[in-house]
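Step one of this worksheet: look at the structure below.
Apart from one protein chain that is not included, each protein chain of the complex appears where it belongs.
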């Protein structure tokens, strides 16, 4: 079932281990790989209006393409966490707590303003 | 415990819901937000050698800073999946299967070559 | 006058020379710097509709902010060319010739399709 993050994490770790790719996976290299995949994801959305994106998503081909590109970004992000020895789910939880403090509901509701621009 | 991806996913969804931010979270906007966070993550690594990155990571301040920036990228990636209605863990698993086919262990071991450049 | 690219190129080169920054400006570091600046440029556009962007641009503050972020991207791109010893204007001209072949006017007019998707 979908909640098993650890299995996915392990899959990604084993994949690199099997191929002896640890030697290439320095943090900076993984970051460049991430940037490269974000570029590919951007290309999928290129020249498309919000409506076009929706239509594309509703096609099997489009949905699969977008899914693959998002997965590629995620895989390198998870790999980066493995190499830096940080726990992805834990740091997300910690950051969401910070975000909760930075963006109190009563001040942020309906506004996209950055926390530095919120009235005090 | 760390394997509970669903709880994190829900946390992120509720955060936007509470602030009525759905209106801003079009796929293209979320992609721009992701790019912006990848830029901040890059800045952390800027002008640092691999050794510098290691040293920075071993400091509390460095570890926290890197963790926060990675979390920001992850949060927008998860949010993008929510808006596109794709299951992040499932698409990662599917992509890893594809990667397994594209990069057979015996041909890829110890080589960073792209699958299009592997000998057949 | 604005057409003097060489003066700008020289300005950027001298700036690094004066600060003895050549040692940090490896191609990969400059690329990361570029990514970081593209992230900052993206942040300027974040959560803004096309109309919002237009309004922002018509304000002095907005125009200056966007100009600064674009300049930062350009500066690192020019710096990268200096370090790689490629002539930016020449490679742009060469690429535009390639683009002219890839995107013949009669097939590309009014269509955002990638050249690989154009009818032959």
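A, B and C are the chain letters, set down in written order, and residue numbers restart from 1 in every chain.
The criterion applied here is as follows: a residue touches a chain if its C-beta (ideal position, glycine included) is under 8 Å from a C-beta of that chain, and two chains touch if they have at least 3 such contacts.
This one's a predicted model, so the numbers in the text were calculated from it and none came from an experiment.
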Among B:28, B:93 or B:107, residue touching the chain not depicted: B:28
Residues of subunit C (touch criterion as defined above) contacting the omitted chain: 2-6, 8, 11-12, 15, 18-21, 23-24, 26-28, 31, 34-35, 38, 41-42, 45, 48, 50, 53, 57, 63, 66-68, 70-75, 77-78, 80-81, 84, 86-96, 98-100, 103, 105, 108-110, 112
For subunit B, residues in touch with the removed chain: 28, 31-32, 35, 46-47, 112
Missing-partner contacts on subunit A, residue numbers: 24, 29, 32-33, 35-40, 42-43, 45-47
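Here is the rule we use: only the chains that are shown with their structure count from here on.
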Whole-Å separation of chain centres (CA-atom averages), subunit A against subunit C: 25
Computed distance of Cα centres, subunit B from subunit A, in Å: 3
Set of subunit A residues in contact with two or more other chains: 28, 31, 35, 112
